[in-house]
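All remarks here apply to the structure that follows.
Shown here: the complex without one of its protein chains, the others still in place.
Note that the chains are named A and B in the order they appear, and that numbering of residues resets to 1 at the start of each chain.
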Amino acid sequence: MDGARINRALARLASEIVEENHGLTDLVLVGIRRRGVPLANRIADKIADLEGKRPPVGILDITLYRDDLSTVGAKPIVSGTELPGDVEGRCIVLIDDVLYTGRTVRAALDQLIDFGRPRRVQLAVLIDRGNEHRELPIQADYIGKLVPTKKSEIIKVMLTEFDEDEGVVIVERPAAEAAA
Amino acid sequence: MRLLIANGYVIDPAQGTNTGKNLLIEDGRLVGLSSHSDGVPEGAEVFDATGLVVAPGFIDMHVHLREPGHEYKETIASGAAAAVAGGFTTVCAMPNTDPINDNAAVTRFVIEQAARAGLASVFPIGAITKNSDGTELAEMGEMKDAGIVAVSDDGRPVPTAGMMRRAMEYARGFDLPVIDHCEDKSLARGGMMHEGHWSLVLGLRGVPAAAEEVDAERNCLLAELTGARVHLAHVSTRGAIEAVRRAKEKGLPVTCEVAPHHWTLTDEAVSDYDTNTKMSPPLRSQDHIDALLEGLRDGTVDAIATDHAPHHADEKELEYDQAPFGIVGLETAVGLAMERLVNQGVISLERLVELCSTNPARILNLEERGTLRAGARADLTILDPELAWTFEVSRSKSKSRNTPFDGFTFRGAAVATLVGGRIVYLHPDYTRVIESHRAGTFVS
Partner (left out) sequence: MSTNFKLKHLLGIRELSADQITHLLDTAETFLDISKREIKKVPALRGRTVINLFFEASTRTRTSFEIAAKRLSADAVNISVSTSSVSKGETLLDTARNLEAMAPDCIVIRHSAAGAPGHLARVCNAAIVNAGDGAHEHPTQALLDALTIREHKGHLDGLKVALIGDILHSRVARSNVYLLSKLGATVSVAGPGTLVPPEFAGLIEQGVRVERKLEDAIVDADVVMILRVQRERQTEAFFPSMREYAVHYGLHLSHLSLAAPNAIVMHPGPMNRGIEVSSEIADGGRSLILDQVTNGVAVRMAVLYLLAGAGKQNGTKRTPAGKNGAQEKKERSGKLFA
């Protein structure tokens, strides 16, 4: 998947989101750190192109809500959460780059609910690695591209905000890591 | 019974002996020196001392044996065993027991217990004042009759100059040296380590060097006033060394001792709050150590004394503030002296013997000790200057384990200790003597 195809997928996601939510009323896009954040902003820009108005964008940092604290690196980095205003009664679209086991989304939902009671929460992802990997009953409402993968593979999403290149590639997990 | 210490190198500063000689012992007394080439006298057993230094028995004039009163820390028997294991044939027990040795009854008790243990000779030191509280003189005359060799209030230094003057004047009448732990308590103010950079870093209350020096100067002035023999215990600061040096230049009867930990460790050793670095006087900074080394070298320092101060592990396990002062030292003193003084070229072996034997015997008037003169007691410390060994506190003979030197390695050790002609100790890492003894391989 190259930059142009990512762009087309995001445009489609933007229009689906607007259509499903009947416009922008109460709509808030929330990107999950890190790569969900630029994706949320890009989708918001595309919605602005379509509707003439940009929906508010928030950021969730799920570090403090993870269920695997003791297996992450030796130096967890907490970057902070920023939500635009109250989430009470709003329609929240969580946005992330890849949907895999569903655990990140679980953490994001828990955190979101600590901020209030949204009317509805939906999930948009650029890549869905397929149902077979899911460890929790979580599905995406909007999918950029379904990419069935093996457990031994890693999906790398590169965005110019963080990476040199733009694109999505599948790489083999290094042998040592796969064994572990 | 005759024993020939053969093929050794004999050092006896009291006679100016420093040469390869055989030494004959008969019935616990020294008979005299003979040449290596002379034969083995009729019926004598032989101790092969090839490559070893034979010296008059070492005397530690400052130990705490805790009996009576604190037998869970040390007993006279366990302390005496530690003494001979460290190469000391004679130790002097400080009076801060419970009860305090401020009367002849306690003095006699200590002497009896030591006789029962039968290892090192133990000479008690009596208190200067009753209960060591600095107000009334203790019965020095009676204690002297019972066997004390000096007086001291040890860790509770005589607080006022006036009282110290009386003590010196009175002790002079019995020719007893007055030993003072120099510490002005109003300056020490509950301090628990040397006052300086590290006390600031660690947030521990410091004892300034001046606390020792004020008292050292006072005692030197009073020695001049009274003419009494004054001995400053465990001197640890440059100023105190200088006070003694000046007093000696004036010809005053002032002597002093230094403890091995004070020339080995700086106050930086306290930095992880190991309570085995807490003692009084405290570990000082490098500048003070340099002054001690100079004093050891130039003769200002008269004696090496350990200030052996056993404490139970439970007491030393407390917070630094609350842990008691003091470390055990009998079994590491010779190692630290060899490693840090002799091997480093600070002093010669001859000077080491002077500091550990000749001078303590002179200061304490122990006429039959500190020399290899014919007729003297056959108390010997036999050193192997080359033996490499590691001190393991778990093998210590003391009842207590409070030392910062566990695991330290040394070159040079006391390998055999003879008291009254009897071998009371052989170093565990040292097997050569026993083997050759057993094999009977001695050739003249």
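Things worth noting here:
Just so we're on the same page, contacts are C-beta pairs under 8 Å (C-beta built on N, C-alpha and C of every residue); 3 or more make two chains touch, one makes a residue touch a chain.
Nothing here was measured: the structure is a model prediction, and the numbers come from that model.
Just so you know, the chain we are not showing touches A, B across the whole complex.
Between the chain not shown and the residues B:196, B:239 or B:310, the one that touches is B:196. Touching the missing chain, out of A:26, A:51, A:110 or A:166, is residue A:110. In the complete complex, the residue from B:289, B:334 or B:356 that touches the missing chain is B:289.
When the full complex is taken into account, the listed residue touching the unshown chain is B:317, out of B:136, B:317 or B:429.
Residue positions on subunit A in contact with the hidden chain: 61, 63-66, 69-81, 110-111, 114-116, in rising order. The omitted chain makes contact with subunit B at the following residues, 196-197, 200-205, 263-266, 268-269, 272-274, 286, 289, 314, 317-322, 404-408.
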